[in-house]
Each structure stands twice: as C-alpha cells, then as structure tokens.
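Sharing a structure here in structure tokens format.
Removed from the display is one protein chain of the complex; every other protein chain stays in position.
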Amino acid sequence: MTQSAYRHRLSVRYFETDQMAVVYYSHYLVWFEAARTDYLKSKGFPYARLEEMGFYLPVTEAYCKYLTPARYEDEIIVETRIDEMKNASLKISYRVLREKDEKLLATGFTVHPCINRERRIVRFPEVFLQALS
Amino acid sequence: MTQSAYRHRLSVRYFETDQMAVVYYSHYLVWFEAARTDYLKSKGFPYARLEEMGFYLPVTEAYCKYLTPARYEDEIIVETRIDEMKNASLKISYRVLREKDEKLLATGFTVHPCINRERRIVRFPEVFLQALS
Amino acid sequence: MTQSAYRHRLSVRYFETDQMAVVYYSHYLVWFEAARTDYLKSKGFPYARLEEMGFYLPVTEAYCKYLTPARYEDEIIVETRIDEMKNASLKISYRVLREKDEKLLATGFTVHPCINRERRIVRFPEVFLQALS
Partner (left out) sequence: MTQSAYRHRLSVRYFETDQMAVVYYSHYLVWFEAARTDYLKSKGFPYARLEEMGFYLPVTEAYCKYLTPARYEDEIIVETRIDEMKNASLKISYRVLREKDEKLLATGFTVHPCINRERRIVRFPEVFLQALS
C-alpha cells in the first residue's frame, strides 16, 4: 500500500520487562492495541465511539515476529497500517521501532471482524468506512 | 479473628517477573483478586453470580506490604480472611506465603463497597451475607 | 505428531477480562507461557534450571487464533505440544479449551531459539534434548 503509516509513541515501563531484562512478549500485543486506538482517533473516529454505536472489533488472529528486544526506558514508535479493508473485517499490520536509531524491533498483524452487541458479524457502519478511507 | 484463612494456590509466571528478577509489585494485587474469587467460590457464592444479580464489589482501597520477593516458578499460597463485614462494605486481608518453606512474602488488604448497576452503594444481598457468615 | 499433549489448568482472573466482558487477547500468550513452563516441569526439566545453566528460550514468533472468547471464572485447559525440535530452536503449539465442555477457544504457536548469556544462538544442552525426547 502507498498509504503512509501512523506513528504512535510510548515509553517502555518497568512493568513490561521480565527477568531476561527485556520486554515480555505479550506486551507487544498491548502496544499494537494502543497504536490502533491512537490511529483510529487520528482518523477522527475513536474506537470508543464505535462501541457506543454498538459495534465491536474483537481480535480473531494476532501474530508477532520479534527481531530485537525492547528494553526499559526505550522510547518506542509503533507504526500502524491498514492492510486489508473488507466489508466486515479488517487486517492491520504493525512495525515496532526504537526511536533513537529507528531500529526495527518487531513486526506483526491483527485481524478484526466487525460484530454487533449480539456478537454477530456485520458490515462496518458507513461512517466508519468513510473515516478510514 | 478466630476464623481460619482460606488458601489459594498459584505458580509464579515469567510474565510476572521484572528485570530485578522478582515479581513486579502490581501483580500481588492480581493475586489478591484471584484469592478472593476463589474464596467466594469456596463459600458457595461465586463472584460471577453476584454480578449476575446486579451487584458489584469494586475496590476503593488497596494496600500491600512487601517483605521478601517472590520469584519465577515459586509456588505461592495466598491466604484470604474477611476482616470487617458491614452492611454495604467489606474489608479483606491477605497473606502471601511461599509454599516450600511457608515464608511470609507479603501482607495486604482491600476494601470493597457493594454497588448496584447504577454504581450506587447498596446493602449486600441477604443470600451473600449468609454465605459468608 | 502422535505424542500426546500436556494439559495445564488455570482459572480466568478478573484482571484478564476487558470491557467487552471477555479475556483480552494478549493474555492468551501469557497462558501459553504458563503452559510451557508447566510442560517443561512435567518433563523433569524446569525452565528455571535451563536459565541457571546459562541458556534462554526467548520468543521470536508468536501466533494466536481466537475462536470463542474465554470469560471470567472459566476453568481453562491449555494443551502444549512440541511441534518441531531442531538443534537450536523449538516450535511449540497450543490449544486452549474450556474445561466444562472441552470447547476449543483458541489455538496458537510460539518459536524459541536457544541462546546463551551473550544472546548468541547455540545448540540446546544435551540433557535438555534428552528430557524432551
């Protein structure tokens, strides 16, 4: 895709380290979530608003490839990019970079169907599709 | 109180360690929660049932004193005891022990008002009080 | 593989739920870790012993497919299976089941190289390979 990626910034918390003195692997998935929350907000469509309208984007697949460990107090950039946009599902990809040297630390993706309050798969609301396009 | 304490068992996860190679301090509060969930279940009144009835026990105070660090793969016992039982609030205290030598690792307490779906403070339902007494 | 899977048991904690009232997606990776820790212990080779010998198994890839959400107080079984065992890396797969009806909730895998204290990739120690075979 030619679309440029949205950049979310965060600082590594002590909480996120483990006894190998690097960030524990599950936290990258939390960073992906913080980054896509921020991305949607930047598009003028906060995820909280989607939930108020009765739509949810649960995760049905998540993948992460870990290249170089992140460490305590590292400043991190998470790039978010919409990979696939279908009528009722979305694939988002991520790149995790260390800010000081733009070193690539990890890459990954998540897949999200759109569901309603009864947990049935439904089309994205039109206003949401417009905001993201 | 003369009431004997309920004992919840858990194993320390790698996730719970930090780069000091000990359990990060916020996880003890999660252990307190797991222990009181288990305690209520042992009394025949799972917390999930209380929520189904429309009652919630949020936390309004939490305290923990850390004596000796817990480490990865330690087998842990969390003792739970009702300290105070009022009409609309509850104080629970905890003791965290290392199983192999019964070494006391931490102590703490949490305070819980009883609220309804509108987040208003209400009396505990009678069946709940009976189960715990 | 014909090898039978090792079963790790856990109870869903309130901590692990999110405002969709289901388990937040990153926690499945924590469960995978708890399950493989338990698996190695069952083979007579606790992961803590591997670290004492100066070997580490960081994660270089993690994947999870989410089928049915886990909920608070669900009793969960995580099945662990060695998928691939090479000289210096290991692929482990997982199946997450709800205990009461053996419903499959999620599947996934992790990939682990063997590294030494200098973070260089090295062969697994012989005693470790023997324990797992």
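The first chain written gets the first letter, and so on, giving A, B and C; residue counts start at 1 in each chain.
Just so we're on the same page, contacts are C-beta pairs under 8 Å (C-beta built on N, C-alpha and C of every residue); 3 or more make two chains touch, one makes a residue touch a chain.
From a predicted model like this one, the values you see are computed outputs, not experimental measurements.
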item	value
Touching the absent chain when the full complex is considered, from C:28, C:72, C:94 or C:109	C:72
Positions on chain A where the hidden chain makes contact	11, 13-15, 30, 33-34, 37-38, 41, 46-48, 72-73
Interface with the undisplayed chain - residues on chain C	14-15, 17-22, 24, 26, 72
Residues in chain B touching the chain absent from view	20, 22, 25-27, 29-30, 33, 56, 58-67, 69, 110
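Heads up, the rule we're going with is that only the chains that are shown with their structure count from here on.
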item	value
Remotest chain, chain A as reference, centres from CA atoms	B
Most centrally placed chain, judged by C-alpha centres	C
Type of chain B:chain C copy interface by residue overlap (half), same or different	same
Separation of mean Cα positions, chain B and chain A [Å, integer]	33
Chain centre separation in whole Å, for chain C relative to chain A (CA means)	23
Averaged-CA centre spacing for the pair chain C and chain B, given as whole angstrom	27
Residues within chain C bordering two or more other chains	30, 33
